[in-house]
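Structure first, then comments.
Removed: one protein chain of the complex. Kept in place: all other protein chains.
So that you can tell them apart, the chains are marked A, B and C in the order they are listed, and the count of residues begins at 1 in each.
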Amino acid sequence: MALDETASGVFTIAATPFHPDGALDLPSLERLTDFYVGAGVDGITILGIMGEAQKLEPAESLAVARTVIGRAGVPVVVGVSAPGFAAMRALAREAMEVGAAGVMIAPPPALRTDDQIVGYYAEAVAAIGDDVPFVLQDYPLIIGVVIAPGVIRRIVAAHPSCVMLKHEDWPGLEKISTLRRFSAEGTMRRISILCGNGGLFLDFETERGADGAMTGYAFPEMLVDLVALARAGRRDEAHDLFDAHLPLIRYEQQPAAGLAVRKHVLARRGVIASDAQRRPGAGLTPAARAEVDYLYDRVVRRGLGVRGPL
Amino acid sequence: MALDETASGVFTIAATPFHPDGALDLPSLERLTDFYVGAGVDGITILGIMGEAQKLEPAESLAVARTVIGRAGVPVVVGVSAPGFAAMRALAREAMEVGAAGVMIAPPPALRTDDQIVGYYAEAVAAIGDDVPFVLQDYPLIIGVVIAPGVIRRIVAAHPSCVMLKHEDWPGLEKISTLRRFSAEGTMRRISILCGNGGLFLDFETERGADGAMTGYAFPEMLVDLVALARAGRRDEAHDLFDAHLPLIRYEQQPAAGLAVRKHVLARRGVIASDAQRRPGAGLTPAARAEVDYLYDRVVRRGLGVRGPL
Amino acid sequence: MALDETASGVFTIAATPFHPDGALDLPSLERLTDFYVGAGVDGITILGIMGEAQKLEPAESLAVARTVIGRAGVPVVVGVSAPGFAAMRALAREAMEVGAAGVMIAPPPALRTDDQIVGYYAEAVAAIGDDVPFVLQDYPLIIGVVIAPGVIRRIVAAHPSCVMLKHEDWPGLEKISTLRRFSAEGTMRRISILCGNGGLFLDFETERGADGAMTGYAFPEMLVDLVALARAGRRDEAHDLFDAHLPLIRYEQQPAAGLAVRKHVLARRGVIASDAQRRPGAGLTPAARAEVDYLYDRVVRRGLGVRGPL
Partner (left out) sequence: MALDETASGVFTIAATPFHPDGALDLPSLERLTDFYVGAGVDGITILGIMGEAQKLEPAESLAVARTVIGRAGVPVVVGVSAPGFAAMRALAREAMEVGAAGVMIAPPPALRTDDQIVGYYAEAVAAIGDDVPFVLQDYPLIIGVVIAPGVIRRIVAAHPSCVMLKHEDWPGLEKISTLRRFSAEGTMRRISILCGNGGLFLDFETERGADGAMTGYAFPEMLVDLVALARAGRRDEAHDLFDAHLPLIRYEQQPAAGLAVRKHVLARRGVIASDAQRRPGAGLTPAARAEVDYLYDRVVRRGLGVRGPL
């Protein structure tokens, strides 16, 4: 089940459930895995930024990988970004050994020039091995590294194991169009493009040529339905569906605060036992929780893209 | 018509119209002023970031101020942020002489600590004079300076001429609640809070205690209606209205790209002659223009918060 | 041998030696420890930024700590900065168990406001325990977090376990004077201030009230002699000594590139077997190596502050 360029649909970004005391909650992670699969996702991405990967010990990271991979039945991508290549290599090899479909690598914040970015991925591939399929994560809003389309093309050309872009540049629609134009012109191997950034532009991203979503919105069934409608060319219906969720998507896509919203909704839906984040991490105030609940209720009342537990 | 703490409602951020060759288009600015006033705004803010103020010569800035102030009949706030206090002082004094209600000052990007921010505003007030009412602009996403609630309180305490906060922190709802709690507790003079950030959270900002909006969304009549509904406590109607516009608001609120969207809509509505930006500034690709038009048509079809020219 | 506010003199920042293949080189670390102690340092700080701490696995970090602590005979401070408090706590407790004198904590790059910084250290102290003496690392050039003197005062007031400031702000002389004035006025408990930033201003930092140096210049004996001369009030001699080394200090204090210089000198002095850095990390070009050697030879020829192996 190795990841390749044909991957499409919805790869959900999995939250990592914790108990209120900060301990890893593996039973919740099992339920969460079942919930995602039940929603119809095509894959699961674990240990990303929203999975609080940086707060985990190596042994915990591996436990999360084993749990999800052993249960999901869909391809699992494992985030392996790390300050040093030794740790990146260790996690990548371990993840592949326990059955991951591929890994995801974000650039470190200090990179600036095109050559620095290209060079970093060359070193990363040397570290993890060129037999491990990887996803290039492009998230300037949070990471601070801007990757031009031409740089993505250089990385794709240099590394056959680069099979997917996690696209979350903002604004980012033109970047998708440019990359697809490169492929149409024959100047770039076509890779999978799945979109993150909380799904805030997913309605148009699919129209621009993205293959789907890689984000963790707490109603993953909506993402699944939206991609299906977009594929079927049912444009207005896709937008109607998207617009019904946009108020909550918008609320969830707040830097630093968004994970608390996502975990609250997952907890309210009964999927995870607690919305706790491992420290450091901010929770919701009562006012914010009430606002999320208000938006949640409006989404449910509209009844579009809502299945499973509520 | 001096600005004071009681200001509320909608102060629109005015775009600055240019001809395709980059020359200032004052007739369009006159029409734009009439359009804003016709939409029911309570004030107009000119020469802000979205007004391309940094690209204007001093004489042009003054011409913009004269044109809008001479025509509007509502209070006009003039952005006077500048790298040096001499230029800030000159523009502030000139603006007040031609009838501005107050000025707006953003912190320079290099500020970091609480004391640096407080100190900067002390110097700015010394420069412009403590008789000039000013708006504190708080826009970390673009400016990079994070201003804690306690710092706003210190600035408000130190300067009676600080009468308004242009709130556009993101996430920012808790900041509004905190500032209003300060005033309820009696530890901070109550000032006007108008919200920017493209209006992306205006539905909840009004519920948290904001007095209205200061943003330049190209359907200002929606902002006016939303604030009226919120004031009347008609919560669900306010959200229905807001949600009808959110897909376009979301599209307009993209860093760097948003102004092109806004100008395109204003031009399509026939208010300004050209959507040109003075260089440097990016326009819309055909694909993006088609997307904006699609969203525009959906907004018009829903028919909520849409009045005036289309 | 717990660290406290009376610590003074030179705490050298220890490099972490690696073999060319990236494996940890513990025999070189033993020699390096002996070398530092032989140079007369008062303490050793391990696992800091220049110790490539971020590239180490937890087990390796502990091995480094055991090796140095077991051999040094002087207080050892262990850097425990980490993205999550669980990892910070684990390393801090383990380090103290094997005999560390205290730990060092740098703020994470995302912090901006005074309250955020103060709050972070409160959480960190809760994580490691208030019985563990800690050093506050203040290095805005690399970390991007600016900590005002008043913020340091708040942290010191809140946490008796904060016993030392690793001062490496730039410019930073006024900060030392301000902190010492706070203590003279009785508004701040006097803590130890040791200066980093490559030692680039150590000549004046000692005159402003710093208690010494915490940096890793590859001639630590010069730092020891400089602090002794400064304590003895032999100002001109102190500056003569410092000036003789400044060309090399300046060359070593280059962001990102400096560690390669430092390791090259340590290797040339025969202390460590290889100047290799674990990846990612840049080495010296032949031209740069020749320049460092030229400066090295000039330092040796002047003969000030040079003892031990050459």
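The definition used in the following text is that a contact is a pair of C-beta atoms (placed from the backbone, for glycine too) under 8 Å apart; a residue touches a chain by one contact, two chains touch by 3 or more.
None of these values were measured; they are calculated from a predicted model.
Just so you know, the chain we are not showing touches A, B, C across the whole complex.
In the complete assembly, the contact with the undisplayed chain comes from C:Ser177, out of C:Gln54, C:Gln116 or C:Ser177. Within the full complex, the residue among A:Glu97, A:Asp115 or A:Asp130 touching the omitted chain is A:Asp115. Checked against the full complex, the candidates B:Leu3, B:Leu32 or B:Leu56 give a single residue touching the omitted chain, namely B:Leu56. Within the set A:Pro58, A:Pro83, A:Gly99 or A:Gly150, the residue that contacts the chain not displayed is A:Gly150. Check C:Ile13, C:Leu200, C:Val224 or C:Val271 against the missing chain and you find that the one touching it is C:Leu200.
Listed by residue number, the positions of chain A touching the unshown chain are 112-116, 140, 146-148, 150-151. In the full complex, chain C touches the omitted chain through residues 170-171, 173-174, 177, 200-201, 203-204, 207-208, 239, 242-243, 246-247, 250-251, 254-257, 285, 287-288, 291, 298. Residues touching the missing chain, restricted to chain B, are 22, 52, 54-58, 83-87, 90, 108-110, 120, 123, 127, 256, 278-280 (touch as defined at the top).
By our rule, only the chains that are shown with their structure count from here on.
Averaging the CA coordinates per chain and comparing them to the mean over all protein CA atoms picks out A as nearest.
Between the Cα centres of chain B and chain C there is a gap of 47 Å.
Between chain A and chain B, the centres computed from C-alpha atoms are 34 Å apart.
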